[in-house]
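Below are the C-alpha cells for one structure; questions will follow.
Complex shown without one protein chain; remaining protein chains in place.
A, B and C are the chain letters, set down in written order, and residue numbers restart from 1 in every chain.
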Amino acid sequence: MTNLPLWFIPLFPLIGCILLGSIALVSSDSKKGPSEGFVGALSVLFPALAFACVVLLSVNMPEGGIRATLCNWIDIPMLKVDVGFLFDSLSRIMLLFVTGIGTLIAIYSIGYMHGDRGFARFFAYINLFLFSMIVLVLSDSLLLTFLGWEGVGLCSYLLIGFWNHDINNCKAANKAFIVNRVGDIGFLFGMLLLCTLGGSGILNYDSLNHFINMIMGSGNAEIVVPILSVVGICFFVGCTGKSAQIPLLTWLPDAMAGPTPVSALIHAATMVTSGVYLLARLSTLFVQIPLVLDIITWVGLLTAFWAAVAGLFQNDIKKVLAYSTVSQLGYMFMAAGVAAFDSSIFHVFTHAFFKAALFLGAGAVIHSLAGEQDMRKMGGLLKKTPVTACVMIFAFLAIVGFPGFAGFWSKDLILERLYMSGPMGPFFYVVGLLTAVITAVYMGRLIVMTFFGSYRGSKESEAHIHEAPATMLLPMVVLAFGAIFAGYLWADSIGVKFFEEMLAPVVGSAQQVLTHNAAHVNPMVFAGLGTLAALLGMGIAWAKYGKARIPEAKGSSAPQGKMATWTFFWDYVHGVVITVVNAVAWVVENCVDRLVQFVQWLVASIAEILGDGAAAFQVRKVRLQIALSIAGVVALMIVVLLTGGLI
Amino acid sequence: MLALIYFIILGVIAVGSALCVLLSKHPLYGALSLVVSMLSLAGIYGLLGSPFIGVVQIMVYAGAIIMLLTFVIMVLNAAKDGKTPMFDKVSLFVIPAALVLSGLVGFVLVRSGIAFDATAVRGSVKLTSETLFNVAQEGPGYFVLFEVIGLLLLSAMAAAVLMAKKRLGTDNEEDK
Amino acid sequence: MELQAIYVQVLALVIFAIGIIVAVSRRNIFFVLMGVELALNAVNLSFVGFSKTLPEDMSIAGQIVPLFTIAVAAAEACVGLAMVIMIFRNRESVDSNDFTNLKG
Partner (left out) sequence: MLLHLLVLAPFVAAILMVATSKEDPKSSSRLAFLFALAFFGMSIALIAGGNQATEAVEWFRIPGAKGPVYYYLYSHGLGAWMVFLSTGLSLVALITARNTTCKNYRNFAIGIFALMGAMNGTFLAADAVLFFFFFEAMVIPAAILMAGFGGKERSKAAMTFAIYTLVGSAPMMVALWYLISQADSSLLLSLAIALQNMPEGTQVAILVSFLLAFMVKTPVFPFHGWQAISYSEAPAPLSAILTGAMSKAGVFGFIAWVLPVFPMNTGLVNVMMWLGLVTAVYGALMALRATDSKKLLAFSSMGHLGLAVAGVFTLSEAMLPAVLVLLVAHGISAGAQFLLMGIGERMTGTRELDKLGGLARVTPVFGTLFGFVAVLALAIPGTAGFVGEFTVLLSIWDGVGPVPALVAGLCIILSAAYMLRFVQKVIFGEQKCEISGKRMTALEGSSIGVMGVLLLVFGMHPAFITNALQLFDEQAIENMARLAGEKPAVPTEQDEIVPSSIPGVDAEVDDSLASVAEPYTEEDLDSLKVNLKANGFTEEEIANLVEQLKAMQLEDSAEADAAEPADAVEGGNK
C-alpha cells in the first residue's frame, strides 16, 4: 500500500463533489429532493476515503517526504508549471486534521442539515472545499497552492451564502470573497515577483528553498533582501486575507452567516489556518527577512489583542467564537513572526480540535434552540443538553489553557517562544498573557451565559429544547477528546517533543537561522503563569457574569455604542476604502463617461447639422439640382483651367 | 475637301434640327426634328468611316426609338400641353451654364490638338461582327457584354409592359 | 482644307449642349426624353470621332461602344416612356415640375 499515489487524496473529494453536485442538479426540479440517507452516506464516504489514504501514506512516509509530479499544467514561455504534489511532515499534519475533521464534520452535518432542501448541494460544496484544501496543502508549487487557496475562498463564499434567499447572507459571502480577493492579489504579486526574480521554476517549493539558500550563501544577501522582503510582504498580505488578520479581518465575523458546520470546518479549523501553513511552508524565505517577520509579529499581536477585546462585546454565540478564532490566529502569527513555525503549526493543530468542538457545540445549542443565536436568550442549558455542555466545557478549558488540556501546551509554547525572541520578547509575552486572560474572560462569559443560570428565552420555546441527534454528538465527542489529548504530542514541560521532531525536516533548518540567545528561563515558570492567567480570567468571568443579571435581550445581537466602535473599527476602515472606490466609480460614470458621451454627441450633432444643411438643397426641384450640378461642373472646369490643369 | 463640304452640310442640318427640337412647341414636331438630326448624324458616321454604326443609328434610333416616342405622343392626347410654358426661370439659368460649359470644353478640345490617324480601321460590318462575336480572342472581349445588353433590353421590355399595361388597357377602352 | 478631327468633336459638343439644354430647361417631359437622346447621340459621335484618331487596333473599341450605347438608349427610352405613360395617367400632366414626388 505504500505505492498509493498521492493524487488519490484530492481525487476522492473531487469525485464526491461531482457526484453530489450532479445529484443536486438532477434532483433540483423535484419537490422532495434526493434521499438524505444516500446523500449523507456518499458525502461521508469520500472524505473518509481521503482520510484513510492520508493515514496510510503518513504511516509509511519516508523521512524526506514523497514528491510526485503528475503532469504538466501551464507551459508557455516564461511560465512552466507542473501539477505536482509534495507530501512531507508539514503537509502530513495538515492533511491529517483537514481530512479527519472534515470527515467528522460531514457526519455532524448530516444531523445538522437534516431537512434542508439544499442537502445534496451543501455536501457537494463541502467536498469541493475539502478538495481545494487538500490541493492547497498537498501541492508542491506556489501556483498550485494558489489554486487551492482561491478554491477554498470560493467554497467559503458558496457556503457562507448557502442560504441565499436572505440577502444579508449573500452580502456576507460577497464580503468574504472580495476581502479574500484583496489578499489573493497579494499572493499573486508575490508569485509574479518571484517569477521575475528567478524564473517560473522557483515557484516550486524545493527550488525556492534551494534558490534562497544559494543567494544567501553567495554573500550578496543585502542586494536581494529588499526584493525578498517585498515578496514576503506580498505573501503576508495574502495570509492576512485568508487568515483574517489586521487589516483584512472583517469578513470572518460576518462569515458566521453560514451554517454552523461550515463555520467549524472552514472558518475555524482549516481554511483560516492556511495562512499559517503558508508562512511555515515559506519559512526558508521568511527567516531571511527579519523586517517582515517583525511586521508579522506586530500584526499578530494587535490582531490577537483586538479580537479578544472585541470578543468580550458580542452577544451572538457564533460571533464570540469568530472573534476568538481571529484572536487565536493572531497567536499563531505571533509565533510565526518570531520564527517559531513549529509551535505555530502546533497551535493550528490543537486549535483545530478545540475550536471545531466549540463551534459544533454552539451549533448543537443553536440546533436545540431552533436557530436562536443570541446568548442573552440562553442559559441553564447544562441540564437540558448535558453532552453538548460537557463537550463545550472541555473545549473551553482547552482554549483558555487550563493545565493538561490541548490549548495549554500550545499556547504555553508560543508564549515561551515569544519571551525568548529577543529584546522585545518580554513585551510580546506580557501582551500575549494579557490576551490569554481576556480569552478566558470572554470564553467564560460564553459558557456561563449559555449553560449556567436559568433559561431566559420564552416559555414555549423552552419546551422544545432537546439534545442533538447522535450523528451530531459523535463528532463532538471525538473532537472533545482531541481537545483534551492533542496537546500531549508536544508537551514541552514534561519533555514530550514528538511534534517538534516530526516537523523538523521542513521548518527546522529555517528556524535555526534565527536563534536568539535569551536567558534561559525555567519552562515551569511559563506554565505557572499561563495557568494563573487562565484561572484569573475564569474567575473574572464567573464573578462578573455568574451572578449578575443579564440584561434583557432587545434589538439585534450586535454590540452597541463604544463596543460597536471597537468591534467594527476595521469595518469602518474598509468602509472608507469602499467609499473611495464607489466615489471614483461615480466620478467615472457621471463625469468621464458623460464627457465621452458628450463628445460623441457633439460630433454626431455637427455631422447632423451639416447633413441637414446639405439636405436643404435636396428639395423637390430635380431640374434645379441638375442645373446646379452643371454650374458646379462649370466652376470646377474653370478652377482646373485657371490652375493650369489639362493644358 | 469634298468630305469637309459634306460634313459641314450634314453638321448644319444636325445642329439646326437639334435647335428645332429645342424650340418646337409640340413634342411631335420635336420628335420629327430629332429624326432629321439622327439621320444627318448617321451620314456623318458614314463620312467618318463607320458605316455600320450609321446604319444601326438609322435603324434603331430613327426607326425604333423615335417611332416609339411619336407613337406615345400620339396616344397621349394631352401631350401638347398649352399650359406648360416652354421655358421658365430655371431655363434662363441653365442655358448660360450649359453654353459656358460647352465653351470651356471646346476651348480645351481645340487646345488639345487631336488629329485623324491614317491607320484607323474602317468600322465595317465584317470587322464589327468579328470583334463582337469572336470568343477565341484574348482578353474579356465583347461577347459577354453583348449578351448582357440583350438581357437588359429584354428586362427593360418586360418592365415597360408591366408598368404601362393596366393603365393603357383601361385608357383605350375609355377612349372607345 | 481637309476634314479635321476637331470639327467632329466641336459638332458633338454643340449637339450635346443643345441636348442638355433641352433636357433640363424644357418642362414638357417628352422634350426631356428627347434631350437625353440628343445628348447620347452627341456622345456616340464623339466616341467615333475620337476612335478615328487612334492607330489600327485601338480604333476598334471606339466604334463598338456606340452600339452598346444605342442599345442602352433603346432600353432607357422604353422604360422611360412606360413611366411617362404611368405618371401621365396618375397626374394628367406632362409638366415635369408636377412630377416631384421626392420628399426633401
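Brief remarks on what is shown
Keep this in mind: a contact is a pair of C-beta atoms (placed from the backbone, for glycine too) under 8 Å apart; a residue touches a chain by one contact, two chains touch by 3 or more.
Small disclaimer: the values here were computed from a predicted structure and weren't measured.
Shown chains touched by the missing chain in the whole complex: A. Only one residue from A:L49, A:M133 or A:L188 touches the chain missing from this view: A:L188.
Remark: the omitted chain is touched by one listed residue; of A:L25, A:A41, A:V525 or A:V573 this is A:L25. Within the whole complex, the absent chain has one touching residue among A:P34, A:G199 or A:G404, and that is A:G199.
Within the whole complex, the absent chain has one touching residue among A:L96, A:I178 or A:V633, and that is A:I178. Hidden from this view is one chain, which touches chain A at 2-3, 24-25, 28-29, 62, 64, 66, 69, 72-80, 82, 143, 146-147, 149-151, 154, 157, 161, 164-167, 170-171, 173-174, 177-178, 181-182, 185, 188-189, 192-193, 195-202, 204, 207, 210-211, 214-215, 217-220, 223-224, 226-227, 581-582, 584-586, 588-589, 592-593, 596-597, 600.
Criterion: only the chains that are shown with their structure count from here on.
Set side by side, A-B and B-C show the greater C-beta contact count at B-C. Chain B and chain C have Cα centroids lying 6 Å from one another.
For chain C, the set of residues touching two or more other chains reads 20, 24-25, 27. For chain A, residues touching at least two other chains, in rising order: 621, 623, 626-627, 630. Chain B meets chain C in the complex at residues 1, 3-4, 7, 11, 14-15, 18-19, 21-22, 27, 30-31, 34, 37-38, 41, 44-45, 47-50, 52-53, 56-57, 60-61, 64-66, 68-69, 72-73, 75-76, 78-79, 81, 83-88, 90-91, 94-95, 98-99, 101-102, 105-106, 109-110, 114-117, 119-121, 123, 127-128, 131-132, 142, 145-146, 149, 152-153, 156-157, 159-161, 163-164, 167-168, 171. Touching chain C in their complex are the following residues of chain A: 615-616, 618-623, 626-627, 630. Of all residues in chain A, only 621, 623-624, 626-627, 630-631, 633-634, 637-638, 641, 646-647 touch chain B in the complex they form.
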